[in-house]
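I am attaching a structure below and will ask some questions about it afterwards.
All protein chains of the complex are present and in place, except for one that has been dropped.
Moving on, here comes chain A:
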Amino acid sequence: MDKINNLVEFTKVSKKLGNKQVLNDINLTVASGEVVGIVGPNGCGKTTLLRLVTGLIYPDRGEVRVSGRAVRLGLIGELPASVGALIESPAFLPQLSGLKNLTILADIQQKINEQAVREAIKRVGLDPDNRKPVKSYSLGMRQRLGIAQAIMEKPNILLFDEPTNGLDQEGKILFSGIMKEQVEQGAAVMMVSHNKEEINRYCDRVFMIQNGTLHPVREQRDKSWLIITNNLSDLEHIYQQGLLLQITERVDGYPAGICKGKWKNRDEMMSFLTEIGVKTVDVREVENDYI
């Protein structure tokens, strides 16, 4: 069962491009419903890692398994199925409209009809009846079309390389809705971003690539806790511990704040608060705000 749950599995993967050893001995699994973030400096191999999942490149050593099947050249150069990817800036056929572009792509697998393509385009806030060619699209519009392209066939695995590149505020909100929806539907998501805030918001686990190897940055998702106290100085005290704390509206007249951290459950949170000498009225786990 465990195997099937892990939609993406890297085992000791190494990859050389040109004469640079880009990735070295990478081990990583991404489970269904999980978002894994990849960070690192320019040119460290983040995009290369995503490409290995699509089968556009094959590993030199080690194995990449996608949906339980190894991605390897085989006789005819097999490619994994059910992967939706937005890798670097997407290139569409410039003289065709967005809808036409996506229907051409959808025709390859014939999994979805035009109606579904239209819905995907609407989902990213574009107009499917816009007849203008893609070459007249702005950067953000192209990016939105790229996201629509990645999600339209409802793949099990999603690869996003800087997905919010060029998106405006509305686009980012739409994107976070899409992420939430995809995770709820059980997609495994790998996301590359240079935006710390974004990585923190979406990713359950974060890894950094350094000199070709993968280092965990954060092994689990920070949970958000609503802390309700008797007076503001208690909240202040939490803040002074160097924790991320955001004062919110009063709850039932008591001062309250949201704190993010690694505590696994309420008991752990409570004992931490007692340790630092904060008296609370109530502590509740809250949804990570997605916006």
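Methods note: a residue touches a chain if its C-beta (ideal position, glycine included) is under 8 Å from a C-beta of that chain, and two chains touch if they have at least 3 such contacts; residues count from 1.
The definition used in the following text is that contacts and distances are computed from a predicted model.
> Just to verify: the chain that's not displayed, which of "MinD superfamily P-loop ATPase, contains an inserted ferredoxin domain", "RsbT antagonist protein RsbS", "ABC transporter permease" or "Probable glycine dehydrogenase (decarboxylating) subunit 2" does UniProt list as its protein name?
So the chain that does not appear here would be "ABC transporter permease", according to UniProt.
> Can you name the residues of chain A that touch the chain not displayed here?
Residues of chain A in contact with the hidden chain: 17-18, 51, 54-58, 73-79, 81, 83-85, 87-93, 95, 105, 108-109, 149, 153.
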